[in-house]
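The other protein chains are all here in position, but one chain of the complex has been omitted.
The letters A, B and C name the chains in turn, as written, and every chain counts its residues from 1.
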Amino acid sequence: MDIKAIVEESDTLPGRVFDLVVQALIVLSIVTFSVETLPDLAAGTRELLGVAEVVITLLFTLEYFLRLYAAESRVGYALSFYGLIDLLAVLPFYIASGVDLRSLRIFRLLQLLRLMKLFRYSKAIRRFSRALVIAREEILLFSVITAMLLYLASVGIYYFEHAVQPDAFKSIFHSLWWAVATLTTVGYGDIYPITTGGKIFTFVVLMVGLGIVAVPAGLLASALSQVGMEEREEQSQGR
Amino acid sequence: MDIKAIVEESDTLPGRVFDLVVQALIVLSIVTFSVETLPDLAAGTRELLGVAEVVITLLFTLEYFLRLYAAESRVGYALSFYGLIDLLAVLPFYIASGVDLRSLRIFRLLQLLRLMKLFRYSKAIRRFSRALVIAREEILLFSVITAMLLYLASVGIYYFEHAVQPDAFKSIFHSLWWAVATLTTVGYGDIYPITTGGKIFTFVVLMVGLGIVAVPAGLLASALSQVGMEEREEQSQGR
Amino acid sequence: MDIKAIVEESDTLPGRVFDLVVQALIVLSIVTFSVETLPDLAAGTRELLGVAEVVITLLFTLEYFLRLYAAESRVGYALSFYGLIDLLAVLPFYIASGVDLRSLRIFRLLQLLRLMKLFRYSKAIRRFSRALVIAREEILLFSVITAMLLYLASVGIYYFEHAVQPDAFKSIFHSLWWAVATLTTVGYGDIYPITTGGKIFTFVVLMVGLGIVAVPAGLLASALSQVGMEEREEQSQGR
Partner (left out) sequence: MDIKAIVEESDTLPGRVFDLVVQALIVLSIVTFSVETLPDLAAGTRELLGVAEVVITLLFTLEYFLRLYAAESRVGYALSFYGLIDLLAVLPFYIASGVDLRSLRIFRLLQLLRLMKLFRYSKAIRRFSRALVIAREEILLFSVITAMLLYLASVGIYYFEHAVQPDAFKSIFHSLWWAVATLTTVGYGDIYPITTGGKIFTFVVLMVGLGIVAVPAGLLASALSQVGMEEREEQSQGR
C-alpha cells in the first residue's frame, strides 16, 4: 500500500482514516485559534495552545508534502486552488518566526483558509454549484438591483436626515451603513431616521426593498429543489 | 371494553375522550408551570398551583402505568421514545421529594418534554417528515455553509473591531454572538461594528449571508408544497 | 333604474359611481380617524374633523339602509358577515351619544372594521382563498410547531437568564416576549441574553427557528404561484 492510495483515495480504510485525521486537525486548529483570542487565559493554557499550534502546523506541513509527493503533477497540485490553500494554511507560521508577533496578526487571517479545506471532502457541493448555475443570471440581476437600491436609499435618507442628525448621517457613506442595516432588516438601532420625511422614505424603501433583497435566497432555494427533483427523476429512471 | 381500547385507540369514543383529557392535562401543566414563575404571586395562588402540580403529576403517573399495562410489549413501550418521555414527565416530581427544591429546578426543564407528547396525536407530522427527507441533504449542506460563514464572519469582525471595542468584541466567541445576531437579522443592538472596515465587512457578510441563511426555510417550504401536490395527485388518481 | 341596480350591481355606471363613492368615504373616514389622534391639533381642525365624522357616519347609515332595502332577504343581509360589519361601522357613533367620550374609545376600534369593507369589492381575494385552502394544513402544522418552539425557547432562556437579569426575564411570560422578538428576527434590543449559556441557547434556537418561522410565508407564496399557474393553464385551454 503506497502513500498515494492513503493520501488521495477515500474509499480504502487507510485513506478514510487519513481524511478523518486531517479533518479533526482542521477543527482542532480552528478551536485553538479561537480560544487563543480569549483575553483572560491562564499562562499554562496559553502555553498549551502554543504547543498545539506548533504541532498542528507541523502536521499540516507534513500533509502538504505528502500531497505534493503523491500528486500526479506536482506543479499542478502546487498551483491548484486547494494546493495554494494547503500552502497558505502553514506558510504564515514559518514566515512569522523571528518577526514581531503583533504585525503577524493580519497574516493569521490567512490561516482561516484552512477552513475551506473542509469543502474538498464534500460531494454535496456539486448540487449547490448546479443550482448556482441555474439561478446565476437572476441572482446577478438582483445583486445589481440591490446595490442600486442601497445607494438610492442612502442618498434619499441623507437628504432627509443630514440636517437633523449631522453626526449619524454624516455623509452618503454613513447613510449607506443605515441602508445596509435597514434593508437587510438587521436594524441594530445605532442609526435610524427621526424626521417624518425620513420615516416615510424608510417605509417606501422597505416596501420596495423587502420584495427585492429576499429574492436571491428564494431563487437559490427554488433552483436547489429543482436540481434535487431532477436528480431523483434520473435515479428513478435507472440512469 | 378493556383498558387497551381506551388507551391505545383513538377511533372509539372512550379512546378519544382519554386522548382529549391527556391533552388538556398537558396544556394545563404547561400553564401552571409558566404561572409559577411569575414573581409576585399571592400565597393562595402559589398553594393552588402546588396542588394542581401534584394532581396533574399523579394523573400523568396513572396514565404512564395504564400505557405500560396496555402495551403489547411492556419493555418495548418503556424503552420507546414516547415511553421515556412519559416517564421523564413524571419522574422529576418523585425524585425531588426530600431533596432541596432549588437544586431541582434544572430537572424541571425535563418536564417540558411533556410538550412533545402533543406530537404523538398529530398525523400531519408525517408530511413534514417526508419533506424533511426530500430536502435533508440540502438543508445539511446549508447548515454546514452557515456554520462556516458564521465562523469566518466572527474572525473577520474580530480583527476589525477588537482594537476599537475590546469589551464588545473581546474574543472570537464574543464576535460569534455578533455574527449570530447579525446574520439571522435579529440585530438586538447590543453589539455592532463602529469602524469603517467593520461596517464594510458587515455589508459584504450580509450580502453573501442573506442568500445563504434564508435558503433552508425556502427548501423546506418547497419540499412541503411538493409533498402536498403529490398527495393531492395520489388522491385524485383514486389510489 | 331602481335602487337595487345602483347598490348591488357594479357593472352599470350608477352602480360603479356608488361603489367608488363608498370606497372614497371609507378611505376618508380612515384618514380623519387617524388625524384625530394627533396631539397638537388646532381647535378649528378638530371641529372640522368632528363635522366630517358626523357626515361620514350619516352617509354610512344611509348606505346601510339602502343595502338593507335593496337586499333580496333583509334578515339575511342584516345577519351576513358584511351586513354586521356595515352595522358595526356606524353603531358606535349612535351608542356613544350621551355616554362619556373616553369610555367610548375602545368601541372606536370597531370602526376599523370599515376597513374590511374594502375587501368586498376585490375579486383577487378568491385566488388568495384558494391558495390558503391548498396550504392550510401545512400552515396549521407550522403554527403549532412555532407555538411550541416559542414556548420551549421561553422556558430555556428563563433558566439561563433569570438569575442574572431578574428584571428582564422576570417570568416565562416575560421570556415569551423575548422569544417572539427574537424568532421573528425583529430584535428590538429591549431584552436579550447576556450569559454565555443564554447566548449559545439563542444561537441554537435561532438556527432551528429560522427554518421554521419563515416556512408559512414560503408555503403561501408557493401555493399562490401554483394557483396562478393553474388559472393561466385553464385560460389557455379556452375553458
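Quick notes on this structure:
Criterion: a contact is a pair of C-beta atoms (placed from the backbone, for glycine too) under 8 Å apart; a residue touches a chain by one contact, two chains touch by 3 or more.
Here the structure is a predicted model, which is why all the values come from computation and not from measurement.
Screening A:27, A:79, A:141 or A:164 against the full complex identifies A:141 as the residue touching the chain left out.
Summary of contacts with the chain left out: across B:154, B:185 or B:202, the touching residue is B:185. Within the complete assembly, residues 185, 187-189, 218, 221 of subunit B touch the chain that is not shown. Those residues of subunit A that touch the chain absent from the view are 134-135, 137-138, 140-141, 144-145, 148, 151-152, 155-156, 158-159, 162, 166, 170-173, 182, 185-189, 192, 196, 199, 202-203, 206-207, 210-215, 217-219, 221-223, 226. Contact between subunit C and the unshown chain involves residues 30, 33-34, 37-39, 105-106, 109, 112, 115, 118, 122, 124-125, 127-128, 139, 143, 146, 173, 176-177, 180-181, 184-190, 213-214, 216-218, 220-222, 224-225, 228-229.
Note that in this section only the chains that are shown with their structure count from here on.
Think of it this way: of A-B or A-C, only one pair shares over half of the B-C contact pairs by residue number, and it is A-B. Subunit A and subunit C have CA centres that are 41 Å apart. Among all residues of subunit C, those that touch two or more other chains are 185-189, 218, 221.
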